[in-house]
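Here's the structure we're looking at; comments come further down.
A single protein chain has been removed from this complex, and every other one stays in its place.
On to subunit A.
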Amino acid sequence: MTTEDNKVKDAKAAEAVVDGATAKADKPELENETVDALETLKEFPALIERSAQNFDPRYILKVFRELTPVRKEITSDTLVSLIESVYPPTNSHRAYLLEALSADPSAEMDTEDDDNQVPKRNPIPEVDIFIHLLVQIYLHDKKQFKKLHSFNKLCITALRSYDRRTLDYIQAKVWYYIFRSSELTHDLITIRADLMRALRTATLRHDSETRASTISLLLRDYLLTNDINQAYNLVEKTEFPENASNSVVARYYYYLARIQAIQLDYSSASECVIAAARKCSQTKSARGFLQTVTKLHILIQLLTGEIPDLTTFRDPLLETSLLPYLAVTRAVRLGDLKLFNETLQKYGAHLKRDDNYNLVLRLRQNVIKTGIRIISLSYKRISLKDICIKLHLDSEISAEYIVAKAIKDGVIDASINHKAGYMQSRELLDVYSTRGPQAEFDRRIKFCMSLHDDSVKAMRYPMNMNRVEDKVDPEAREREQELIQYLQDADGF
């Protein structure tokens, strides 16, 4: 099925963004790759524990960064031995985790290396959930979607049993895979309740990472089932957390753009789609997402009567996938209805697969708009009759209505003289005689300044370091004491 292909492709795109991967393991040395993977994996629990103790998400983020290169080398064996090294044999999660990996939970792994001691205490929640995530990723990559789907139910129960802020980052990713398997097993309706509940809990706990993740997953769910109204209601009634990670923000903006484009709100859609393209990571791994975004961007530009830059189509990363859109753009630019229909015939299946077919169909109407725009740019004054002939309209009255509508919509800046029966374009104003550029300049400077301020604020200082210094520096403390003393004395008077 073609739609199926697309969904898989689409998902890969989304996933790529999720990982924000930079490095693809080029050609790993074949011999000790499993050992390497296992060693890297075994470092993770320690890092996560450090993160949990210090309430600092940096180490978890580091884990995610390092996970991407080893991800392809994870095998069920490595995972099994990781689980054995983390969970004590009595732990309840251990059994089903091993079962999900088709390993026999009762059988002791013949541990060849003796330093692999059996742990005595239960792992901390963060590590526990992280192991869940690893199993999810493994099942997902091995395309065992049915198994993943049933495993997810256990994940949800495990997630509900914990309540720790340091879980937020891991939890957000776990939800992504939970949704992904529902999508692949075509179970989009029942998952909604779970996502909604997760969103509610995350909102109450100010867990912005999970909140962002679940909102964008819900939006995806609604869009996949063409439930635009629901999606719109969700956007209206929730507030997207500002400090979510870029990949989630990019997806959120893309979904937002889609919703707005369907609602004919092209100008907001255009802003959102540009934001999505900018927020998404510009590396090779996010190519799929970038393609999808660019496609939508092109269509929105065309729908607003603009012609996209030719360089957009020349990008080597995007070139082949954008071919149908280039053809559509050509037809619209020439205002040629016949060419447009031919293009639709030729690329219809492709456009349907991209879920963009209905939007492209709307362009048929835009062919007229573009025609009027071109006429108004090239003629200072033209009779309605000539417009009628040029655009193949039925009657002069039709032409008059259509031009009037175009003026109202701001497609052209002109006026109609009814008595003489012509349309007159208005003189172009010299914008530099107005306050416009000044205001724009001001806006941009302010933006740069706030960017500077934000970066200063975002700078990272190691925790508690200041306080330590305070203690070390007795002179400063003395001075402070003196100052307090002085102030108290001053109060007395």
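Throughout what follows, a contact is a pair of C-beta atoms (placed from the backbone, for glycine too) under 8 Å apart; a residue touches a chain by one contact, two chains touch by 3 or more; residues count from 1.
Assume contacts and distances are computed from a predicted model.
J.: Which name from "DEKNAAC103641", "NOP2 nucleolar protein", "Ubiquinone biosynthesis protein" or "V-type proton ATPase proteolipid subunit" does UniProt give the chain that's left off?
T.: Result for the unshown chain: "DEKNAAC103641".
J.: Could you tell which one of A:61, A:95, A:228 or A:317 touches the chain left off the display?
T.: A:228
J.: Out of A:196, A:323 or A:397, which touches the unshown chain?
T.: With A:196, A:323 or A:397 as choices, the missing chain is touched by A:397.
J.: Can you say which of A:157, A:246, A:358 or A:481 touches the chain missing from this structure?
T.: With A:157, A:246, A:358 or A:481 as choices, the missing chain is touched by A:358.
J.: Consider the whole complex, including the chain that is not shown, and state which of A:61, A:307 or A:416 touches that chain.
T.: From the options A:61, A:307 or A:416, the contact with the absent chain belongs to A:416.
J.: Which positions on subunit A touch the chain that was left off?
T.: Listed in rising order, the touching residues are 225-229, 232, 262-265, 344, 352, 357-358, 361, 365, 368, 393-395, 397-398, 400-408, 414-419, 429, 431, 433-436, 438, 442, 445, 449, 452.
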